[in-house]
Every structure is written in C-alpha cells, then in structure tokens.
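A short write-up of the structure that comes next.
The other protein chains are all here in position, but one chain of the complex has been omitted.
Presenting subunit A:
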Amino acid sequence: MEVDHHKDTEGQAEETSDPPTESNPPADTLATSLCLLGNHMFPDQVATNACSSVNRSEPATLQPSDASVEDSGLDEGPPPNPGTDSRTQDSECQTNLAAHPAERVTEDAAINNAQSDSGEFVVTMLAKAKLEEQGIGVKGRSSPLLETGIQESPSFTSHRDEDVTADSWRRHRKHVFVLSEAGKPIYSRYGSEEALSSTMGVMMALVSFVQSGDNIIRSVYSEENTVVFLQKGPLVLVCVSSSRQSEQQLREELLYVYYQIISMLTQASISRIFEHKKNYDLRRLLAGSEKILDGLLNLVDSDPSFLLAAVHCLPLAASLRDSLSQILQKAITPNLVFSILIAKNQLLTIVQEKTVIEDARLAPADVHLLLNLIGASSAFQAGEIWTPICLPLFNPDCYFYAYISYLDPPDCTVCLLLLSTDKEAFYSVAECKRKIEEAMLAQNSLSLIAKAQSYSVSQVGVSDLRHFMYKPFDVPDNYRQLTQFTSPEMEAPYSSEEEKMRLLDLYRYMHSRIHSTSRPLKLIYHVAERETLLAWVTSKFELYTCFSPLVTKTCAITAITKLLRWIKKEEDRLFIRYPPKYSTTPNPSKSSRSSRSDQQDTTDNGFLSLL
C-alpha cells in the first residue's frame, strides 16, 4: 500500500549501477525505499516533504548536449530546459580549437539556481535520524578524550565533538563516512561515530535495500548534495558532498580513503576480521588513526595531486637530483625495496630495487598515502620510526616496513623513507640512513635542497597565464614509471585559501568534463566569471591552464604553445627522470645505471609535433 502510494512519486534519487536506459525501475524502487525509510525515521513531515520535492531526472537526460547529469535535480524551478544549464554552453570541440566561436558564459548559474534549501532530502534524513548515544563495542574507551590526558587539539576536538544535529554540521562541504557491512560506524570526518551510529544505520539500510534487488547503489542526487556510495569488501564508504564534483571524482576520493585504511590494516586482515565476526568494531584497530584519515581528506580537498593521480616533485637541478639518487642508490641493505627522499612534502627522488619489483611501478596513490602518513604525523620528527605499512596498489595484502627519519632536525623538512620487506631489518636500515646522512653532509646536499623551491608562473614568461597543471603520460626516460605532474605556486589572485579552493574547484569541473564517462572531451575552453580556463588532453599529456579573464582564444593557444616549449626546456628540472634502481640481491648487478644511456635518445615527447 505504501509502496503503491509512493510509486506515483517520481524520484530524483538516481541509481546508476545500470546503463541509464535501464535505470528507471530501480530508481523508483529506491525512491520508494527512501520514502519508507523516511517515514520510519520521522513519521510525517520530513518524509512527505521529501517525497513531494523529488523530481525525476529524466528530462535532463533527454537534453542532447548535456553532459552534466548532476544538475538534473533542480526540483523547485520550472521544468528544466536546455537554456538554464549554462554549463553546456561552454564551447567544446573534439579536435579543432578554433572550430567554435568563444561563448562567454558565467560560471555555474546552476549553483545560484539551486540555492533554496528545501527538499534537502537525503541529508535531512541522514542528519535527523534519531541519535542514540550508544558506545557500541567501545569497551571502556567510550570517552578516551576525557579519561586520558592525551586529548586532541582544539580543532580536532571540535570536529569530533561536533553536535551532529546542528546546522553547522550539516553545512560541511564534504562529509565522509565509513561503516562496516553490519552498519557499524568506523569513521566519520565530522562528529563522533557514536553519535552517528543510527545515521550510518540508515545508510547501510539503503545499501542493503538496493542490494536485495540484485543491484548496487552508487549515488543519490539531491538539490545541493551528491551522495556517493562505494562498497569495498566488507566496508561501505559514503560521501555526502556539496562541492559539485562529479560522481567519479567523489568515488575516487572515497577510494583514497579506503586505500588509506588498507595501508594501515591490509585488505587481507580486514576480510579475515569480518569473516570471523560480522559486527566487529573496526575502530578498535583504527583508534588513533583518525587523524591520518582527517589529514588525507584535507589533502584531497587542497592538493591537485589526488585529482590528477600523479605526484608532484620539487623542482631541482638535474645534477643535484642525480647526486641524491646516487647517494640513495649506494646505501642499501638486503630486502630494501624503496628509498624515497622528501622535502617540504614533495618528492625529491625515488630509488627502487630492481629485481624484486621488475615490472611493478609505484602507483601515485601509494606515494600519496606515504606522504600523507608522514605529513599527518608530527611524532615522526623525533627519533627514527619503524612501522609496518601496506601499499595497497602495490600489494593490498602485505606489509612493508617503513623506516622514517628526518635528516635536518630540528627543522624537519627533509625526510628519508626507506621501505624494507623484512620486519627485523630496523638496525640495518637505520645504518643505511647513517650512510646517506654522511654522504649528504660530504656533498653539502642539505643546504642545496633547502634552496630548492617551487617556481612562479612568471618564469614561463607568458603574460596572461595565471596558473597551470601539466601531466605528461610518460615523462621522457621515465617510461611507465611514476606518473608525475608539474604546477607552479598558486600566486595572486589565488593566494588566499578561498581563492585557491575556487581555482581548484574550477579545475575539478574541467577535469570532470574531460573525463566524463558519458561524453568525454578532449579540449575545453571555458570562460568563467573571473578567469578563463583551457583544458586539453592528448595521448601524450593532460593540461589545465588558467588565464586572465580577457584573454582571447588565439592568445590562449599561443600561450599554451609557449608553455609547452618552456616545460620541454625545463623538463630536467621539473620531473624525476632516469629513475635509478639498485639491487639488494646478493650479486648486485652493474646495469642499474645503464638504463640511462639506453634511453638517452628518446627525445620525442610528442607534444610539439601536435602543434
């Protein structure tokens, strides 16, 4: 009866596990389930409200030119017509930049359209779920903050202790929740997991309801928020975001959260734990690691490395980088597999064992997780750390043992990270550090590193260019190695945090258009309110540029030609090339440096020939 009633109501909740054409019946069911759940949780008002305010997203999908389905839920306005979605009016072209005339459109009128805040269905539901203060499974640790002196800093305390019924809690730009299949809370970015246990229960109910129909819930769109679900093994990750990022981007971010959890516990042990005990409280094992996850989410929001899935290395004269690599290359011990040098949270160089990991490449995501671990932990600044860590993309089921030590106390900007496969190798790995320290002292490396810094876009010498991000798919001489990108400092007008975030949001928007699954683009010329952006992806590179607002298309193209030439010229400095390898097997091979000469002649990096 209930079901019949609600079937009339069309749902804005969109479920996209199936091809779009088949999505209608499940969408109905889901909307129904949302309403039922709504009814259950808070009998009258909210559910009715929610149901009356949902709209079917179908009209939007009919628009031939619309690649941004996420805007479809404009529920209060008139029926969507192609004109209101100004995003679709960016001039886009698949092959030829000059094919279309530029059209000036203001950025995201949709955002303004969507400001009324009624019908905030999902979030209303999630936030209003009855709060039960139950310390499930915390076993005498329910209030470690009060009982123990080791409290969290005010900023963190405020996040953890936030009142989850308050508006301010609901207004956070991006919520991330992790729960177990049994619906047990594991992590919440804001507010305590205990207070959110029933909210997470509702999330799990959504997941299992859809699952019972042999389907997978992927996302729910509301007017202001996108709710994205990701199920990985026994864990369910949920993101509730008002950032207007694409579903794929949000899912990628959830994946990073999942990987960070794996990096601490390994996939194998998580599966094992939940096989044994479905309702295990994983917080027992993650206790103390919340800050690492908090730190990761802050980085994801503020560092484009995650968006681009590439690492950013500190620009350094090639000769200096080579000499550092050689120092690392010489300080080896059995079972050592990676030696990584980091300064100011950016890579200086990576040297890796060659036989153990013949074909394997270190994935950028694994490097990001390592950098986050180091960054999120001030404790590393004292002493030498020895800790197990899993690199989930390298092998999600086993641990490496990481030796972490700063080389320049008390400043603590230059950090050495040595990864070994041997749990007992601490003393021999620590000995490698002494050797590295000595060699760096002899070559005065530390003071040279201290002078290294990121560069200013003005060095490119293109007047209208404000900022860019350039990601080559293969750095020359670094074939199939670590994916890298280069980017100048964000300078005025993007020096304030708000403006930085705004620029990043623009980049995220461009990125989502380029990588849209339904309608991928190769080139976008996007005139926004206060700047003009041009994104371009070829088989050789991916490039995002930001220009002053009055630049013309011709100017922008000339600028990009110049920029690409400049990058080519500076390549040695901007990227890690010739990544050296060492052998820690009993008979060290002599070929570790020969790769350099082998690849010396591969000079064609492709992009100039495209121009």
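Things to note:
To be clear about the criterion, contacts are C-beta pairs under 8 Å (C-beta built on N, C-alpha and C of every residue); 3 or more make two chains touch, one makes a residue touch a chain; residues count from 1.
Note that contacts and distances are computed from a predicted model.
The chain absent from the displayed complex carries the UniProt protein name "Ras-related protein Rab-20", chosen from "RNI-like protein", "Ras-related protein Rab-20", "Ribosomal protein L19" or "Trafficking protein particle complex subunit 12". One of A:Gly383, A:Gly461, A:Pro520 or A:Pro549 touches the chain omitted from the figure, and that residue is A:Gly383. Within the full complex, the residue among A:Phe274, A:Phe306 or A:Tyr399 touching the omitted chain is A:Tyr399. Considering the whole complex, the residue from A:Ala425, A:Met440, A:Leu482 or A:Leu564 that touches the absent chain is A:Ala425. Residues of subunit A that touch the chain left out of view are 140-141, 144, 147-156, 264-265, 284-289, 291, 332-335, 337, 356-357, 373, 376-380, 382-388, 394-395, 398-400, 402, 421-428, 430-431, 434, 584-586, 588.
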